[in-house]
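What you see is the complex with one protein chain gone and the rest in place.
Labels run A, B and C following the written order; every chain starts at residue 1.
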Amino acid sequence: MLLIGAVLVNNFVLNRFLGCCPFLGVSKKMDTALGMSGAVVFVMTIASAVTWCIDHWLLSPNGLGYIHTLAFILVIASLVQFIDIAMKRFLPPLHAALGIFLPLITTNCAVLGAAEINCKQGSAFGESVFFSFAAALGFGFALVLFSGIREKLAHADPPRCFRGIALALVTGGLLSLAFMGFSGLVKLPY
Amino acid sequence: MKPKDIAEHFILSSSPHAHANSSVSRIMLDVIIALLPTTAAGIWFFGLPAVWTVATCVATCIATEALCRLAMKRESTIGDLSAVVTGLLLALNLPAGIPLWMAVAGSVFAIGVAKQVFGGIGMNPFNPALAARAFMLISFTGPMTTWLKPLWWRTPDAMTTATPLALMKRLYAVDCTASATPHAQHALEKLPSLCDMLVGNMPGCIGEVSAAALAIGAAYLLFRKVITWHIPVAFIATVVVYSLVAGGAPAYAQVLTGGVMIGACFMATDYVTSPTTSAGKLVFGFGCGLLCMLIRQFGSYPEGCSFAILIMNAVAPLINRWTQPKPFGAK
Amino acid sequence: MKTVKSQFKFKGGVHPDYNKELARDKVIERMPIPAELVVSMSQHLGAPAKCVVKAGDYVVKGQLLGEKNGFISVPVYAPANGLVKGVEPRLGPAGGKAPAVIIDTTAAAPEGVDAAERKLAPLDWKTATKEELLARVNDAGICGMGGAGFPTCVKLNPPPGKRCEYLILNGAECEPYLCADHHLMLERADRVRLGVEIMRKVLGMPAVRIAIEANKPDAIAAMEKAFADIDGNVEIVVLPVLYPQGSEKHQIFATVGRVVPEPPALPIDVGCVVENVGTVAAIADAVEKGEMLLSRVTTVSGDAVAEPKNVEAPLGTKYSDLIAFCGGEKGRVAKLVSGGTMMGFAVSTAEISTTKTTSGLLLLSERRVFQYSSQACINCGRCVRACPMNLNAAEIAKAVESNDIKSAEDAHVMTCIECGACSFSCPAYRPITQFCRRAKNSIRARIAAEKAKAAAAAAK
Partner (left out) sequence: MTTAILIIAGIGLAAAATLAVADTCLSVKEDPRIGLVTAALPGANCGGCGFPGCDGYARALVSGTAPNGACAAGGDACAAAIAKILGVEATATEKRVALVKCCGTRSEAIRVGDYNGICDCNVASATAGGDKGCTYGCLGYGACANVCPKGAISIHDGLAKVDKRLCIGCGKCVAVCPKKLIELVPASATIHVLCNNPDKGPMVRKVCGVGCMGCHLCEKNSGGKEAGHFAFQGFLAKVNYENPPTDEQIVAKCPAKCMSVDPHFESGH
């Protein structure tokens, strides 16, 4: 239920409009979209685990809930950097596949968004990690879907003023319109 | 000084030099012909407002198409009749009593935003008529869900009523397994009879009520080989199987009411936004049916058909990618 | 010997208007030698023949004009006596230029020249060895006369380790308008029978399948009669009327149910050799009479020619002479097509001349001609259903249109046989076949460039 809810109903990109930058940026080709999706799932799951720990053990006990955004940005940015370096060293094949996307995720608001939502919800550790994982899957699903459409649009011949990002935005809007059909499918508490 | 040109040139083109003589405009004309029975049925049941809605949508679509092409400085594509088909399909997916200015807005959205922005016919990722319907449903929720009673012009006491779909939705609300409860029984009794459903004597959109007229149109399209059986059969079969498994309203009611018939035969079979191969079409039809029923049962809208097709439109490129034909002789 | 119906139906295919009635009942007419012949050195697939005559030479019918130039090549002979006016590059029907010998056939033979036709010594095929027969096929300048022009002696000599199990005789003639093979089977059934026996011997007695489309019952009857008393495994396979039944790969599938893998695989890889009936008859003449391949039967048809005919014309006859022999043009000719309407070449002038592969010459009026357009693909999938190779032609065309050759290659464009079924069935009149051709050309060019680069690097 949580999975369906996060993937379809409250899709990060199409419903919450989080992570639009990579959604538009790396959706030109299906292969890169798949790579990006994989990287996001990977990072988001780990990041939510780490931020949950920070929030739970470091910030909340000290009554510092109000600075968690600041702390999370710091943690996520360095975490991504660290994963990048570590992966290059220990998992070169995986780095070759996902490496170029990792720096892009540093500034992906979807990762921060997931951490924030978890924080606001006060979910338990397992739940927040799973939610982030599902949300990342939803992001990846939307990204792959969108890249499929954009690959098709690569052969289209739109008017000059709509070429490129403008067309992608219109398409994204229509996709989000279609996804509205899912509303109410799963009653999520948030 | 220019040398003398040869008076008459032969046409030079790559082979083949023969053609099946089919054309895009002929295909579109066939679709229009196939939609005539259901248009007529809609006009019979909903009277003059239906005429006005159809006329407005078709005229606005043609005008928008012409203006867009003019603005883009490209050759006009009105001749291929695709704008007429879009206008007609949109009108048939609207309730008869909708204010005409909304119909105009929807038509402009269909052609302008959902089609010409992408470069016109063949390029749009979403079915223009359905995108416009979804847009209107969200923007003008009230008028889009106010239904004229069929044959209201004969019995002018009550003008509007609830659709069978809303009744069926209530069936899901009660416990499906215990459908004998008085509440469910009541809702079930209020459903139109099977005969009324076939003929179209029930509230709904102009073109979706008469299942018989839609079936005639679909048979014509199949006969003319404009569409293949894959999408309609997969779509309707999924709806039937789902409703048998999940309970709720009887399967025939799920198929005959709402947009399933027009969706399966005319909207989901739109070439541009559906997969190319037979296998892909089966997957596509299955997805449409499944999503449609999921939204009907769980979603916040009573009707999921147009959203289901729109979502599957988005998935179509993926399906296409994974159902490529295997070349003759390839391993 | 028995007649059977085809057991296997391939996917796809189309039903163009055959228009065969125009020339179906016309008996093959032998055309007199025209005043000028333009004999191309490149009438076959592979390297053009090397020209061995020069301007001012007097040549005699059957005299060597161009010698075989490489493994995949065949020699070219003079189709008639005459004076060589020049040797210069001339446009061929496919659009490429190749050296051609221009012969003035009205010139008188100079003193002391033996004007009798040059022939090879007749061979008794029953006693001749395989090598002798192969050499004869090679020396007579025979190549596939169905359209591609692949040198026949190469085909008849399978590489070591590969054995021919089926010899398939292609008498399908699925191209609209054309009746040349049809009439060859009707009128020269004995030549076809003899050719088959010779080829069977060369190939080591494989089973023989004679493939004929069901719309030629008289040709089937003629073949049944000619082959009635033949021993061994010989069958006439009646194919359903469907284009492209005459394509090598589809014929193999329709007759023996085998599937030729993707290129670079050849029919011999599945134990089959396919030969056109015209080629077979030419082999019979070359062996029994020692005659070189100097003429061929060409169908001149279309709605803009006065009298459609099946003409046996010397190789190198200009189209204008052929048209004149058939009573000239009727009304305005909008398109001149060398070959059939599905795979033939549109040409810009009637000054082009016939080759060993010219199966037809069609004069089409405005009514029969349609225009390709730049309309967008509406994704109707008709081309995908029509494609006999089961390719996604629509995707290939769209990719090529946006200069994305890589995607086209991934979609197996190299498997395309350019049969034209996709363009034929496209309601948007898109030149899909031409898009495929374009992709294939650029891929071939790229591969050639890579090879050259690798060779240069290796040389370094």
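Convention: a contact is a pair of C-beta atoms (placed from the backbone, for glycine too) under 8 Å apart; a residue touches a chain by one contact, two chains touch by 3 or more.
The structure displayed is predicted, hence computed values, not measured ones.
Displayed chains that the missing chain touches over the full complex: A, B, C (touch as defined at the top). Set against the missing chain, the residues B:S13, B:Q116, B:S210 or B:T323 yield one that touches it, B:S13.
Across A:A86, A:A124 or A:A166, the residue that sits in touch with the chain not pictured is A:A86.
Within subunit A, the residues in touch with the undisplayed chain are 54, 58-59, 62, 64, 67, 70-71, 74-75, 77-79, 81-82, 85-86, 88-90. Where subunit C meets the omitted chain, the residues involved are 91, 93-97, 345-349, 371-372, 401, 403, 431, 434-435, 437-438, 441-442, 445, 449, 453. In the full complex, the hidden chain is touched by subunit B at residues 1-6, 9-14.
Note that in this section only the chains that are shown with their structure count from here on.
Chains joined by the most contact pairs: B-C.
Centroids built from CA atoms put subunit B at 34 Å from subunit A.
With each centre defined as the average position of its C-alpha atoms, the distance from subunit B to subunit C rounds to 49 Å.
Inter-chain centre distance (subunit A to subunit C, centres taken as mean C-alpha positions): 59 Å. Residue numbers of subunit C whose C-beta contacts span two or more other chains: 376.
Annotation for subunit A: residues 157 touch two or more other chains.
Residue ranges of subunit B in contact with subunit C, taken from their complex: 8-24, 26-27, 80, 82, 119-123, 271-274, 276-277, 320, 324-331.
By the touch criterion given at the top, residues 71-72, 113-114, 116-120, 122-123, 125-126, 131, 134-135, 138, 291, 294-295, 298-301, 304, 306-308, 310-311, 313-318, 321 of subunit B touch subunit A in their complex. Per the touch definition, subunit A reaches subunit C in the complex via residues 154-155, 157.
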